[in-house]
Structure formats: C-alpha cells, structure tokens
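Got a structure here, written out as structure tokens. Questions coming.
Of the protein chains in this complex, all but one are displayed in their positions.
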Amino acid sequence: MANTSYFAGLIGGIKSLCNGLSVTFRELWTPKITERYPENRKENNIPERFRGTLVMPHNEKNEHKCIGCGICQMQCPNGTIKVVTEMVETADGKKKKQLVRYEYDHGCCMYCMLCTRACPQGAIEFENEYESAVFDRKALIKVLNKPGSKCEEKPARPAVAKPATAPAAANGTPATANANAAAGNAEAKAKAEKLVAAAKKAQENAVAARAAADEAKAAAEANPDDAALQQAMTEAEAKAVKLETAAKTFAQKAAEAVEAAK
Amino acid sequence: MFDFSDFTSWLDTVLLRVMPEWLTILVECVLVALGIITLYAIFAMVMIYVERKFCAFVQCRLGPDRVGPWGTIQVVCDVLKMLTKEIVSLRKTDRFLHALAPFLVVTASMTTFACLPWNKGAQIIDFNVGVFFFLAVGSIGVVGILLAGWSANNKYSLIGAMRAGAQIISYELSIGMVMLTMICLAGTMSFSELCQNQAEGGWYIFRGHFVALAAFIVYLIAGNAECNRGPFDLPESESELTAGYHTEYSGMDFGYYYLAEYLNLFICAGMASTVFLGGWAPFVIPGLDGFNEVMAMIPGFVWFLAKVFFVLFLLLWERWTFPRLRIDQILTLEWKYLIPISMTLLVLMALCVSLGLTF
Partner (left out) sequence: MSNMINPIVVAPEELHDKLAALKAEGYDFLECLTGCDWGEEGLGVVYSLTKSSTTFEMTHVKCVATDKENPTLPTACDLWDIANIYEREVYDFYGIIFLGHPDMRRLFLREDWVGFPMRKDDKPEEKNAEIPATNENISDTRHKYTLDAEGNLKCEDTPVFADDAYVVNIGPQHPSTHGVLHLRTAIEGERVKQIDPHLGYIHRGIEKISESLTYPQTLALTDRMDYLGAMQTRHALCMCIEQAMGIEVSERVQVIRTIMDELQRIDSHILFFSCLCQDLGATTAFLYGFRDREEILKIFEKTTGGRLIINYNMIGGVAHDLHPDFVEDVKHFINETMPKGLKEYHKIFTGNVIFRNRSIGVGPLTREQVISYGCTGGTGRAAGWHCDLRKHRPYAAYGKVNFNEITFESGDSMDRYMVRLKEIEESCEIIRQLIDNIPEGPIQEKMKPIVKVPEGCYYSAVEGSRGILGVYLESKGDKSPYRLHYRSTGLPLVAALDEACRDFMIADLITIGGTMDYIIPDIDR
C-alpha cells in the first residue's frame, strides 16, 4: 500500500478481503473431507502395498516357506529381525537347518523392505494391517512363525503347469545352498513366474478385446449411418491393437525372464 | 410484547411481603448474580461449540463429533477437564498480580455482559449513561492482560502484553467514536431507551442509513480487535509468541482467559446488535401492519439472540479467513484508517441529525 494512494489502497484492500471471504463462504457448504475413523473401518481402503506389519504367510497345512537362512536378519539396518534356527537330521540322514523362532520387533521396524526384497524364498511379506498400537512395547515383539508350523517341503508352484517354467522350477536351489546364489536365482525365478502369469493375462485380455472389436465392427457395418457405433468400432479396434501389442511384449519378456532364470 | 419487568416487579412485591427491604435487595442481588454467572457459563460453552463447528465447516472438516450427538458434550468435557487441571505456580513470578490478573479480565467481561438488554425489562445494569459505563468497565480487561504479561516473568508474555496494551487502548478510541456517532443519532446513552427507541422507530442501522452502516462495520472491526480475536490476535499470536500473555497460565486460571475471550466476543456482538440492530426490538416495516404483528409476537430475547448470532457469524467468518496483522499494521489500520473514518462519520452523523436527514 505504500506506493499506492490512500484511497486506492483502502479500496483494493477491502476488495481483496472480500475475495477471501467469498472463498471461505463457498467452502462452508462444500462436502467435508474428514474421515470418520474408526466408524469407517470397513470401507477404509488401505492400499495393498501399504506396509503395516511384517508377516510370514502360512498355507492351510500350517507350513511357511522360511528356510532359516538369515539373509533378512543380515539385511535389516536396525536389528529388527532375529532368526533362531537349529540343525536337524532329515529322514534320509542329511543335516538340515530348520527355523525355530522368527522374531520380529515391530517397534524397531522402519519398513524399508530390505528383508522382503532379499528373501530368496518369498517367505515374508508386508501386510497392510495398520492398527498396531499396544500398551506395552514388549507386545510389539512378535513371533511370525505359527506354533507347530514347519517349512514347506516342495513349495507349491501355481505356474508349474506351464512347461516353460518347469525347468526353472526344477533348478530350484536346495535349501542349504549358498544363500547369495539362492537369492539371485529365486528372485529371477519368481520374476519369470510373475511375467509368465502376466503374459497369460495380457493374452486373455487381448483376445477379449479382439472379440469385442469384431463385434463392434459387425454392428457398425450393419448400421453404417450410426456415428456412435462407428466411433465405438474405432475405439474398440484401437484398444484391441494396443492390448495385443502389450500381450506380445509381455510374452517376449516372460520368455526372456524364463531364459534368465535357467 | 412480553415485558420481563412484569415478572421482576411481581417477584419484588412477593419478596417485600415476607421480608424487610434490605433483605429483599440482598436476595435479589444474589439471584441476579446467579443468573448472570449461569448465563455467562452457558453462553461461553455455546460460543466455543459454535466456533469450533463453524471453523471446521469452513475448513472442510467436521469438527468435534466424538462426545455426544454431533459433539455437543465436548465443550462440557473440556470445561470439566479445565476445572480439574492443576494450577502450576511458578517461581520468580509476582504471585499476587499473577493470580489477580485473570479475575480482572473476567470481572470486566462479566460486568459488561450484565449491560446487555436481553428483553424488554430484562436488563441487569441500566442507567442513563449506560454506554459510557459499558466502555469504561470494558477497559478494565486490558489491565488484567497487562498484569498477566508483566507478572509472569516470561518474555513472550511481556511482549504479548505490550502489544495488547498498544492495540486495545488504540482501538478503544474508534469504538468510543463510533458509539458517539450512534448516541448522536439516538440522543440517549441508556441501553433500555436505545432499544425502546428502535422498537418504536426502526433500527438505527436503517435510520442512520449509510453513516450508520459504515459505523457498524467500523465497530465490528474495532470490537474484534478489542477482543484480541484474529486477525487481531497479536497479544497471543501463537505462531510468534506461543500463547502471548497467558503463556504461563494453567488450569482454570487459563480457563478464565478462555471464557473471557469468547464472552467478549459475545458482548461485542451483543453491543453491535443493541446499538445498530435494535437489541430486542423486532424487525418492523412501516405500513405492513400484519407482518409487524407477527414479528412482534416473537419474544424479544429471541430477536436479541438471533441478531447476536448473526453478528457472531460475521465475526467468525472473517476470523477464519484472514491472516494475522503485524503490530505496526494493526496500529496503522487504527490510526491511519479507522480513526479518520470514525471521526468523519461522527461529523457526518451530526450534520445528518441537525439537517434532519435521518429517518
């Protein structure tokens, strides 16, 4: 206001204040954004990638995938994980490391994902459970393997049906093998599996899209005057082409990954 | 129209029948005091709730909604919490002044609260220089703030108190000037007469047309500053002085400031509605008798409260929109803008009244 005249400044000032008032007045009637937690627990959508707590998934036979290699413990920057193992003799006389306790100190965890990324077996993962508050910090030290659980003998592989992945699966490193190699190999394997699945999905999508496109085309040819149908046909065609290309890329990638895993 | 003085004179006669005069007066005083304190507490709670909800809605939030339906019990809980909190006494402070300060603030606001005309005949303090009395008693509050800042032996408090001193005393000038403008129009300083006049001849904001409207706006700004409310909350500006003059207060001592702040806001709005919007006077349009009849059937205190809450809405609205001013800007606003404007308004009003340009 220093460089404008007294009255121009006064009027300009009042105008700017009214501008602000109009904004708040409008906002007074807009829908409110507050989320009503905990009433909205059910519809509260936590993204699946959100890292709430570390878990070790068990299958229906109370089996987990952890082989007790301790890579996660080594990777953890602040000593959150403690893996207790023992050596047991298997039926065929071989010595084998077995997980006894998998201790996870939730209070220390900083969710950096180094453990889950390093795990050669994919035995641990983050879950989006977020209500972790407890009254005693001792309760935050959790044992992740369930009582009486044991390691899966031969990890179930949903993609085994696909012949391409079979060799990769057969290549699976024995549990006692060098941990580092296991890490690399298992990761590649997992990736290959994922990619194969993705490629399959993409192929399915592409087929569906192609069918839809054909249908649209037929409809459009039947009614050449209908502009909307023409439009729909062009769009469906474009979508089908796009998805087919994507499917091809995926298939190629999957093939490469399978090759790499071998 | 419902006249509250019927009830009070009936009570007076009843009491006089059973006890001597001095006792009657004593009993009446006690009853009035109880009434005032109850109303004071109730309105403080209502105000706090209204403000919290209002600011939440402006800010796209829901505001308190956990305790009671729509959070209505929240404030009661807050008051209970405040009452049970420990009052921390500090070393190296002036204990006496430190304890005295909140009472001065509360006394000032309670006394001014008693000046409000709630209904026809329902007014506690009413005499011929009512406006004058209101202004005089209202200024005691600043002494409490200054003492609070001085006695706490805290640098933030001291700076806050100094700001409060400069700000409140400055803004009292324009409030006084604006009040003079309206008295000029009304020809009386008594609140009951102010309201009666407006009930008979229309609200002063209409009768004094643009001069009164301008005076109304100036009064709102100055009154807001007088209450230390944002954007004029410099004495306690939390982002600069943490809590300003009441930094070192805790428990109910702090609660008194809290109460007084909200009640001062209420009083500011109440005074604006009394002087400009007719107090308990209903809204009448000359000529439309049927409409006026209906309006007159609504009791006076409903009118009064409706007007107060309308003014409060204006005050809250601007409080939750604007950023805070700086101390030099606050004084610039007062001395360079509001005082010249209110002086001009006084002269204009005097001219209007003498030339018969008012209604």
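By written order: A and B. Residues from 1 in each chain.
Convention: a contact is a pair of C-beta atoms (placed from the backbone, for glycine too) under 8 Å apart; a residue touches a chain by one contact, two chains touch by 3 or more.
The structure presented is a predicted model; accordingly, all values stated were derived computationally and were not measured.
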item: Candidates B:Pro102, B:Gly230, B:Gly255 or B:Gly300 - the one touching the absent chain; value: B:Gly230
item: Option from B:Asn119, B:Thr321 or B:Thr358 whose C-beta touches the chain left out; value: B:Thr321
item: Touch list for subunit B against the chain that is not drawn; value: 55, 58-61, 155-156, 159, 230-231, 233-234, 237-242, 320-329
item: Interface with the undisplayed chain - residues on subunit A; value: 1, 12-14, 16-17, 19-20, 22-24, 27, 33, 47, 49-51, 75, 77, 110-114, 117-118, 126, 128, 180, 183-184, 249
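Note that in this section only the chains that are shown with their structure count from here on.
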item: Centre-to-centre distance between subunit B and subunit A (centres being mean Cα positions), rounded to whole Å; value: 59
item: Parts of subunit A lying in touch with subunit B, wherever the complex brings them together; value: 6, 10, 17, 20-21, 23-25, 27-28, 30-34, 36
item: List of subunit B residues in touch with subunit A within their complex; value: 56-62, 65, 317-318, 320-322, 336-337
